[in-house]
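Note that one protein chain is taken out, while the other chains of the complex remain in position.
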Amino acid sequence: MHQYLYLIPALPLLGFLILSLAGKHLHKRVIAWIGAGTIGAAALITILLGIEFLQSPPASGAYTQLLWNWFSAGQLSVAVSITADALTLVFIFVITFVGALIHIYSTAFMRRDRDYARFFASMNLFVCSMLVLVMADNLVLLYLGWEGVGLCSYLLIGFWYETPANCHAANKAFYITRIGDTAMAIGLFLLFKELGSLHIATIIEQAPKHFEAGDTHITLIALLLLAGGIGKSAQLPLQTWLPDAMAGPSPVSALIHAATMVTAGVYLIARMHTLFQLSPVSMTVVAVIGALTLFIAGCSAMVQTDIKRILAYSTISQIGYMFLALGVGAWSAAIFHFFTHAFFKALLFLAAGAVIEALHHEHNIFKMGGLKNSMRVVFLTFLAGAASLAALPLVTAGFFSKDPILWYAWGAANGNPFLWILAIAGAFITAFYSTRLMLVVFWGERKTPVGDHPGKWMTVPLVILGIGSVAAGFIEWPHNLVHFTLFSEQVQKVLPAVVLKQNLPSELIFQGIAALVTFAGLYTGYVLYYSNKGILEGWRQSAALLAIRNFLLGGWGFDDLYHALFVQPFLFITRINKKDVFDRLYNGIAQANININRLLSLTQNGSLRWYIAGVLLGILFIITMQLL
Amino acid sequence: MPSFTVHTVLIVSAVLFVLGLIGVLTRKNVIFMLISVEIMLNAAGLAFVAAGAKWQQPDGQVMFLFILAMAAAEVSIGLALVLQIYHQHKTLDVENITALKDEAVDEMV
Amino acid sequence: MNELQFEALLPFIVLAAASMAVILLIAFRMSHTVIQVAAFLMACLVIFAMWYVKDTLPQSVPPLFVVDGFGALFTGMIIFSMMAVGLFSYIYFEEREENPKEYYILLFLATLGAATLTISTHFISLFIGLEVLSVSLYALIAYLRNRNNAVESGMKYLVLAAVSSAFLLFGMALIYMETGSMEFERIAQSIKESSSSVLFSMGFGIMVVAIGFKLALVPFHLWAADVYQGAPSPVTAFIATVSKIGVFAVLLRFAQSVNLPQYPLVISIFSVIAMASMIVGNLLALRQQNIKRLMGYSSIAHFGYLLVAFLPGNAAGVEAAAFYLLAYSITLLAVFGVISVLSTRMKDAEDLVIYKGLFHKQPILTAVLSICFLSLAGIPLTAGFIAKFFILASGVQQNLWLPVLVLVITSVIGLYYYLRVISTLFAASSSTGTTAKTLHPFFYISTYIALIVMMLLLFWLGIFPGRAVEGIREFLLIR
Partner (left out) sequence: MILVWLIAILLIGGTLCWLLAQWNKVFPKWIALCATVAGLVLMVWLCLQYKNSGDGAGSEWFINYRLSWIPAFGISFHLALDGLSLVLLLLTFFLGILSVLCSWNEIKEKHGFYFFNLLWTLAGICGVFVAMDLFLFYFFWEVMLVPMYFLISIWGDTNRRYASYKFFLFTQAGGLLMLLSILALYFIHAQQTGIYSFDYFDLLHTSPGASTAKWIMMGFLFAFMVKLPVVPFHSWLPDAHSEAPTAGSLILAGLLLKTGAYGIIRFVLTLFPQQAQAFGWWAMLLGAIGILYGAFLAFAQTDLKRLIAYTSVSHMGFVLLGIFAFNEIAMQGVIMQILTHGISTGALFVMAGMLKERLHTRDINQMGGLWTAMPFMGGAAMLFTMASLGLPMLGNFIAEFLILIGAFSASAALTVLATLGLIFSACYALRMMQKVFLGPATVTAPLKDMNVREWVMMSALTIGIIVLGLFPQPVIDMVKGVVGALVD
């Protein structure tokens, strides 16, 4: 099967080409088949490939296919070459499998849209770019995918381009990720200058020989790459674009802004783990950024009222967990959390999309309510996703993936109690807002009548994802409970295993605390939003608490800060210099010439005596020259 | 023989020349300007004669004759023009004959 | 004077005879057309005479003249310019009510004066040539005495020219006083022998006034625009070409004879004048709306450029100057030819407004005019570019960086007003139509042919200057 590796990105690309060139003339049903079918085919190939990989792993640990030599100049030689090792396969699987489900869902979700073909073309292009990103065997190709997904994200956030707010959100997403991308590009330049290659395998091999651990250069490179990852994965301080990115259709949010693209940063760091390992400083930075982000975004998620913004902040927060895991050196835990998160977060977004559509594009959760019975399938699947998000112990995938991260935040060699405290606080918050979301949307009284019920093309993917949200965790158990670690075994062929501290307390204690905290979060949510709503009413009276709420609602004021610090000065400079100061300079020169012309014109006054005076002036000048 | 040297004559001619020049500059009447020019020409002629005397050559005097002839021609045309000017402008004041000059330009083509 | 010497002077004698012949023709009450044709034939005769004597060159006619290649070259240019002026005069003057017959006498006499300048080696011949030229010009300028302020411009020119002649004479007298000779060669010799040359350089300095006046160099340039505007268009062309070629030729010859470049003072005076001319001329023209005045200012600048070629005082400089004069006079003649053709009974076509949208009405004239202006601006494919290139080359060769830089900068400024004219030509059409003239088509056709030939000449010189340069070089070697 591995000789068809290239088909995995090529099929979505083909879909994109057909849909973008001929989409206008195709019937919607054909478009749907092409759009979802290519992804489905890619998913099928991926699954077959995965089976082949598990049964008979390749000797080098990766399938590689050279497509063509892209360009080579000087020492720089770049090939369009794709590779798939265990890490990549995890990503490919999520991208194609979850992607295919989301595409299927979209065929129904977008059925009324005028630009049906454009939607699927963009989605296919996205999947293709994302696949290139994860399959690239060199950083330039990776960068190609990296920018490609950025483009698609831009296109899809601004899919309903007639609303200016959507365009602004799209632009914002592009600008902010572009900042990270630029940093990453500089990182590539530095890397190339140091190592003379951008081939990932070569870098991984050469870096330990070339750099000493803690070298300034390697730290710089790692931090620059990290900046790229931060931008794409919406981590502190470049997280502000993601909540706004919810302007796109819900499937887009599910695919791009939850399951796949935003985790590209995680992939990058995991892929370049050698570089990070060589630089303890950067590892610490990754961990701290992750911990802070998960906390900050979680806090914001607690007070949001827009269902998709809650999920967006939750996504930021969950990716914060992945970063935290990466930072403490728990590589496979990070990837595993990505894996499960893709299921439950995609599910949540899709279910939310179904709710929103049913409620006539109502986004405010406080105008929903009581959907428990009227939208049975959606309710059940949403429940599965929310439980997984809240990391309900033992029954949800979220627990299996988040619990190790909490443990490693303390216990791994790079771990630290402070990180753990933030992480555990995050766990509480997550549980709290998941409960809040469920209770407000599905319980209570009905506030908006239900319109369209989702059809089978929408519910089937929800159900599959719901099963995934519960079951995906079972392939990797905490080793103190059941010794079944299929996932980390595979991933650790590529990524190093986690190193633990000495003399740690028992892991079980931490698991217990985590479970307790989760339940505490659930209970708090239950009390505040179901059993005793009066408390909340009381809080609403307090100005200080309201101020805090608004502060959190606005995402900790980052938007305003950036607006004042960067956007305003930039706009100011461009506005005052719109006419180009150099133009002024040259116009000034021209004006000076004209003024001299005016002056000289005065000498041409027609008076003969004046003209003779000119002659006199001349002779005086000549005589003066003679005398000097 | 003469009690003055060639240089004295030269200085006299230079003074004459400057006088003529001053005349041209200060007079407003065209006829007087022409007269002043004649003075300047004759000053130059005088200088030629002096130089011819210095070198004991006839060339200076020959040149003077040419100058006379040329001055006559010039004045004849000059006077013809003066007539025309008076005819057209009813004045001989050069300050009033300034139709040809740079005009203020407001809008450029 | 022996036979050979007489022969060498034949063209000049024919020229003088031509003016007599025109007098006779007038006496026999011949029509304008006949005189025009006869004048043309006589000009051809002059050329024929030149061709006839070319093998006998160089021939010195001491002490006044030397007929060498240098003289022949510049005389040739003068005669050709005169022919062109004569051709344009027909259309121009036929429109006017005045009897244009005497005009041709004056034209021939002025040409004779200018031609004499090119071969003179003596102050007397220089003076006579200059005065014959000047006196004829006074009359020519004021020829159309009832219109166009011609009399005013004639008067201005006359007074200023007389003043400058006085300066010239006084300067000559001083040099004569110093050196005891009025012959260029002998002057050079005696300066070489004598220790001090204060009086000489003082004298030459004073002579510069007259030369500067004739060439319209700053600060003796103030008359130029007024006279250019007031004079009839063909006469303006004559002043701009023939008279300037003659004066420049004699300046070159004098400078070569006495080896002027050895006097740093003279050089610095000339470079200051050159730079001032380039700057002032171009700046004055910047917003000028009257095309004849504009040409006047532009000519100030162009003679500033030309002085840059004069400054080095080497063979390359003379070559460059000769080429420049050639290109410049062709260009100017063509420009004034177009102006003459477009001029109406009432008024010269001097307002730039008249030229607005000319492209739609008169494509051929527009093409000629735009090529001319491009040539004046020094744009490749035209003669003006090669000419400017040669001047720059001679300047750079002698490391005259300051004047050369001024040349470059001012020619960029100058570009502006040339482009202004060109874009006026191509602008959207304005309604002012030119009135059709009722003349014999032969003269129209011949004028158009002449204009087109000149345009092609500009191209030819601009693309294949090799032959012309070699020709100039050969001529200059005959000495």
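A, B and C label the chains in the order they appear, each numbered from 1.
Just so it is clear, contacts are C-beta pairs under 8 Å (C-beta built on N, C-alpha and C of every residue); 3 or more make two chains touch, one makes a residue touch a chain.
Computed from a predicted model, the values in this text were never measured in an experiment.
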Shown chains touched by the chain that is not drawn here: A, C
Candidate in contact with the missing chain, chosen from A:118, A:271 or A:436: A:118
Sole contact to the chain not displayed, among A:26, A:179, A:281 or A:450: A:179
Option touching the unshown chain, where C:146, C:262 or C:423 are the choices: C:423
Missing-chain contacts mapped onto subunit C: 359, 374, 379-381, 385, 389, 392-393, 396-397, 404-405, 408-409, 411-412, 415-416, 419-420, 422-423, 426, 464-466, 469-470, 473
Where the missing chain touches subunit A, by residue: 20, 24, 68-76, 80, 118, 140, 143-144, 147-148, 151, 154-155, 158, 161-164, 167, 170-171, 174-175, 178-179, 181-182, 185-186, 188-190, 192-193, 570, 573-575, 577-578, 580, 582-583, 585-586
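We adopt the following convention: only the chains that are shown with their structure count from here on.
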Chain pair with the higher count of C-beta pairs in contact (A-C, B-C): B-C
Farthest chain (mean CA position) relative to subunit C: A
Computed distance of Cα centres, subunit B from subunit A, in Å: 94
Distance between the centres, which are taken as Cα means, of subunit C and subunit B, whole angstrom: 25
Chain centre separation (subunit A, subunit C; CA means) in Å: 78
Shared interface positions of subunit A, touching two or more other chains: 601, 604, 606, 608, 612
Contacts with 2+ other chains: residues of subunit B: 21, 24, 33, 97, 99-102, 105
Touching residues (chain side subunit B, partner subunit A) in the complex: 21, 24-25, 28, 33, 94-95, 97-102, 104-105
Residues of subunit A defined as touching subunit C within the complex: 593-594, 596-597, 600-601, 603-604, 606, 608, 610-612, 614-615, 617-619, 621-623, 625-626
Residues of subunit A touching subunit B in the complex: 601-602, 604-609, 612-613, 616
